[in-house]
Structure formats: structure tokens, C-alpha cells
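Rather than the whole complex, this shows some of its chains in their spots.
Per-chain numbering from 1; labels A, B, C and D assigned in written order.
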Amino acid sequence: MKKQRTNVIVRLYHQLGSPPSFYRISGYFLKWLLLIAIILTGIGLYDGLVLAPADYQQGDSFRIIYIHVPMAWMSMFVYAIMGIAALIAIIWRMKVAEAVLIASAPIGAWFTLITLVTGSLWGKPMWGTWWEWDARMTSELILLFLYIGVMATYTAFNDDSRKAARMAALIAVVGLVNLPIIHFSVKWWSSIHQGTTVSIMGESRITWEMLRPLLTMAVATKFYYGYSMLKRARTYLLETEQQKRWVHDIVEEKKS
Amino acid sequence: MKPFFALVKRDLTLGLRRKSQIYQPLVFQLLVVTMFPLGLGSGAKTLALIAPAVIWILALLASLLTLDQIFKNDYDDGSVESYVLTSYPLSSSVLAKVLAHWLLSGLPLVVFAPVIAVLLHLPSHSYGVLMLSLLIGTPIFSFIGSIGSALTMSLKHGGLLLTVLVMPLLAPVLIFGAGAVVESSLGNSANTHILLLSGMLVLCITLVPFAAAAAIKINLE
Amino acid sequence: MPIIKASDISCQRGNYSLFKPVNFALSPGQSLLLSGKNGVGKTTLLESIAGFRAFSSGYIFYKENELNTNKDKWFDDSFFIGHKTGNKKELSCLENLISFLQIQGIEITEPQAVEALEKVGLAGFEYQMAGKLSAGQKKRLALARLIMVKHPIWILDEPFVNLDVAGCQWLLSILDKHTQKNGILIITAHDNKIIREKVTRELVLEACD
Amino acid sequence: MNEFLNMGGYAFYVWSSVGLFFITMLVDFISLRVKDKTVKRNIKSFIRRKNNR
């Protein structure tokens, strides 16, 4: 056997790849993630709903942006993470990646659902309709289906968590391939697309007072995602390793 | 516990455990509704026009997806014996099976209908009639379907045969159901349609259990 | 005094009769083993006796009544377990046992059911879904019903299949107890010498020629 | 204050959005705790089953 030179990254990879140390390390972060998420949400919403000036065109209804847009970003961000985890789970059969995949799906689906409903709630006063079959909305709806597909696959094979996770990974990867397809095909077909009212990229027509809460909320939701995902991932690891010593120690000593 | 309630309870437990029986017809509906604008392309403005028909056809198709399971499952695993080889009347057991099926697959469709209606731009003053008509119509699907399921339960690929058998029987339900919604969306009264639907339901309740029981007995011989 | 009398009964599959017509009579406490080659028609005959399908010829009398004229009485007194076990994959063992019996109108409490499962070697599997049992465990779950039913007539199609040695012994003992309490037993089994010695009569079905 | 709650006439839309956000996050939060508890309970009973045998 050749001696392997271990650098920091490899070591970290191995540590995060082993369930017990992942469980231990993630345990340190949990509390802080939740705490920061709550505080930032409080600040962001206060800033957005109270301090930020009303939009000259949309009035106060524009404040839905502080829920809608962070959620919309998260719905896609989470799917990307899920897809990467799925790829790792399939190729390297890494248990922690399976855990991340399975733990991301429910929270991602929630984010997507909120995006859809808040979009609807915004559309009624702005466009006079709850729902329009426009490119962005349709693809967001299909994103929800993809999340549901991943979760349904996982629950359908509930008798064997690891097998179920690998099946779900397959679905997630296929869905990943599907995302750009949907994006482009929907562009192709759509003709009634509503242009973005506000653009924050490049030439920004939004004032700093309006942008600040948006960014705060975007960070806050990322922290909550971190919390929710890690917590679920830990549960998944306990479940799949239920015969291992380290799990027994954790369960019986009640230290979580 | 009376055999009737024992059977209903068992089927509900099964349904809630499988879950798929409940939420997947809904997702199916949602998916197909999504397909329509995709397929229609620039014709999307016609959506509201075809909304009543689409909603009712979808409810019918979503029901059809689960209809063949009413008796087939029990036949496949042999538990049909538990209510056939007993002196408790088979028609009561049929009623129990139908009731459980409707609670699991019909009722969710009724509750979920407004969401589909929004997606298809149905005028909002028709939601009441839509839900009422579905509330009366979906049990008829379960009833008629139970006869079809009883006839096809011993077949391995009976699902499609069942479709063919029951579709003609369900056409009137569809006509009056969708008709009621169309009328109300045009601002007219839908009373006649609703009345006719109710009549069909009463007829089903009184006749179908015996018909389905007979079908089961013939099938087992 | 025999309470079940079969005279010249035979069964059909497709368009031809399976076996030469048979006769038998059973009094309380007696048992009958149906045997014969694979495919001679044992399962078909048992299902007909249970009331599932019609005979192609002959009659069965139960307590002096022709069976078809009084099926309810027959259903009340006879209990059938066939090849298909009738377990629901998605119900736990406990739920399976309880619901099956209740649907047949037999009252059973949860502690009773737990006890029955214990007797049949499924202790600790109360909450496991029936779909996740091994072949022998599935058979045991079906046979657990026998502990609870009071029907005097049992009709069992190859009940020993898939059972391990201990399971076979348990089943033999419970069948013994049943006949000792004046129960009647109609059963099929291949290659099981012990049951052959225990039954009152063995009836070998012969194929029609 | 009233003016704030009224949201310039868009109260329903804005506050249902905010409400939905909080309710969903709460549901998620609770469901992950419940799941964690049941899994730990099951593992405990699994250990017990092994010890009793």
C-alpha cells in the first residue's frame, strides 16, 4: 500500500463523508443556524414591511416581494443542491449525500409552494388574475411536481431507506436534466410573458432601501434551509445506521 | 363491530396508508391541467371556454385510475373471501367498499376542484355549482365503477376493459355535470341538471349493490 | 351420524370434468384428506366445497339440506383458507388478523389477537406490514385465524406449504384439537406422512380418462 | 398602526403572503421535530427488542 498524502480538503471530505462525524460536526451548527435565521427574518421583514418606502407604481402590494422573491430563489437553489447531492449519491454511493438529498426535498417543496401562492397573491392585484400560464409560473409549477416526484419515490420505497434514497436520487438527476429543457421549451411556447417589474441585476431600478430587506431575507432563508436540511439529514442518518454503535450511544444518552 | 363498518374501516386504513390513492389523482389532475396550456400554445385564451368540460373529464379520468382497484386488490390477495364466504349480505359489503372508495378518491377531488378551477380561469361565481355537481357526481363514478371492477377483478389487465365498460354508462353523468357548470358560468340556473344528477345517484344507491354483488358471484364461479 | 354427505360430486375446468365423481360422508370429529397427482383437481374441489364455484355434477348435503339451497347456514359453519392467504400487504399483522375476522362478523379484541399472533410464532411482528413477511410468516399469519374462529368445519388447501418443522407441528396439534372438539376437517397436502396417519379418511382423486 | 395593517388596501394579499410564509415554516419546523422523535423512539424499541431476545 502506498502512503497517501492527506491534505486538509481530503480530510474534510472524509470527515463529512462519514456519518458519525457529520452528525457530530453538524450538531455544533444547528442552534446557530436557527438563531441567525430567526433574527435575520425579523430584521428583514421589519425593514421590508415598515421601513422601506412604498412603490410609486404598485403601492404597498409590492411588499410581497420580500416573501416571494427570496422563496423563488430558494426553490431553485435547493433544487440545485439536491441535484448535486443526487449525483454524488449515485456515483460514489455516499451516505451523507443521500441524507442531504432526502433532507432537501421537503423544504424545497415548501419554498416552491410559497413561491406559487405568493405569486398568485401578487398577481391578483397586479394583473387582475390569480393565475396566468406564463413561462415562469408554468416552470415553477413543474418544479413543484419534480419535488413531489422525488418525495413520492422516497416514501414509496420506505421499507429500505437507502434503496429509496438512491431511487429518489435517480429521479432528482433526471429532473435536473429536465430543468433547462423546461426553461427553454417554455420560452419557446410562451407568448404572454409578463416582463419583470423590478430588476436588481445590472441597471438597478430599485432603491437601496427596497433592496436591503430583500437581500436580508434572501440570506435569512438560506440559514433556515441550512437548519432544516441538516436536522432532517441527521434523522436520516440515525434511521439508516440504526444497528451501529454510535447511533445507540446517541439515542440512549439523549445527547442530540 | 358490524362487518360493514369493519370493512369501511379497513379500506380507509389501507387508503390512508397507501396515500398514493389520495394524493396522486390530484397530482394527476394538476399535471393534465398543466398540459392543456402547454399543448394549446397561443390558443390559451380559450381556456375558460373549455374549463367545465376539462374539469369534469379530468375528474372522470382521475376516478377511472383507481376504479379497477375496488375489488381487484381483494381478489388478488384472496381477501375477497372474507366477505364472500359469509352469511353477511354481499350487497352490504359492496356498499361499504363503494363508500370507502368515494371517501378516499372522490371527496378529495371535490375539495380540490376550486384549485383546478382557478388554473383554468373558470368564473368564480360558478365554484359553488362546480363543487355541488362533483359532490353528487363522483359517488356515481364509484358506484358504476364498482360494477365494472367486480366484473373485471379476475383479469390481470382489466383496467382498460373496465374503462371501456363504464365510460358509456358515465357519459350522462359527465353531460349533466359539465352542463350544470356551463349553465352557471353563463349565469343561468343549473337546477335541472343538479336534480337529474341527484336522481341518478339515488338510482345507483338502490340498484348498484345488488348488481355488483351478482357480478362478483358470477366472476367467482 | 354424518352431517356432510357428498354424492357423486365432480368439478369442471374449461369444458371437461377433472376427476371421477367422488362420494364421502363426514360426521363431527372426522377428517378427510384429499390427495392425488398435481393438477387432478384438489384445489378446484376444495373451492367448490367452500362455496366459491359450482359443481359440474353431484350434490353436497349439509345437515340434510342441499348446499345450494341453504348457503348462509353453510357459510356460517365453514371456514376456508386457500392458496391465496388473504393478507393485505399494507396492513400490519395485527390489523390483518382483526379486520379479516371482523369483516366475517367474528368479534375479536386486540389482546386476543396479540395472543393469537404469539401462539403462531409472530410475537414481535404485531406492527410489521404483512407485505414484509417471509413466505412462511405469511402462511402463519393466515393460519392464526384458525385460533380465533368457532366454525365447526375447516377447509384448508395445502396449509403445510412454506411452514418450517416447528410450524408444521403447531398446525398438526391445532388440527388435532379441532377434531377432538368434534370439528370437521377437509384438507389437502402433498408428501406429509404425519397428516396421512391422523385423518379419518384419505380420498385419492383419480383423473378422468 | 392601522395604516400599517391596512397596507394601502392590499392587506389581504400582503398579510396572507406573510402568514403563509410563517405557517409553512412552522409546519416544517414541527414536522422535522416529530420525525426525529419517532425515529429515535423506533430505534430505542429496536434496541429493546434485541436486548430481550
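Brief remarks on what is shown
Operating definition for what follows: contacts are C-beta pairs under 8 Å (C-beta built on N, C-alpha and C of every residue); 3 or more make two chains touch, one makes a residue touch a chain.
Predicted, not measured: the structure shown is a model, and the values here were computed from it.
The stoichiometry of the whole complex, written in the labels shown, is A x1, B x2, C x2, D x1.
Note that in this section only the chains that are shown with their structure count from here on.
With respect to chain A, maximal separation of chain centres occurs for C (centres as means of Cα atoms). One finds 16 Å separating the Cα centroids of chain A and chain D. We define each chain's centre as the mean of its Cα atoms; on that basis chain A and chain C are separated by 56 Å. The distance from the centre of chain C to the centre of chain D, each centre being the mean of the chain's C-alpha atoms, comes to 51 Å. Shown for chain D are the residues that touch two or more other chains, of which there are none.
Annotation for chain A: no residues touch two or more other chains. Looking at the complex, you find that chain B touches chain A at residues 19-20, 24, 27, 30-31, 34, 37-38, 41-42, 44, 47, 118-119, 121. Put simply, chain A touches chain D in their complex at residues 45, 49-50, 54, 59-61, 63-64, 67-68, 71, 106-107, 110, 113-114, 117-118, 121-122, 124-125, 224, 228, 231-232, 234-235, 238-239, 242, 247-248, 251-252, 256.
Of all the residues in chain B, the ones that touch chain C in their complex are 1-3, 6-7, 9-10, 13-14, 17-18, 76-88, 93, 220-221.
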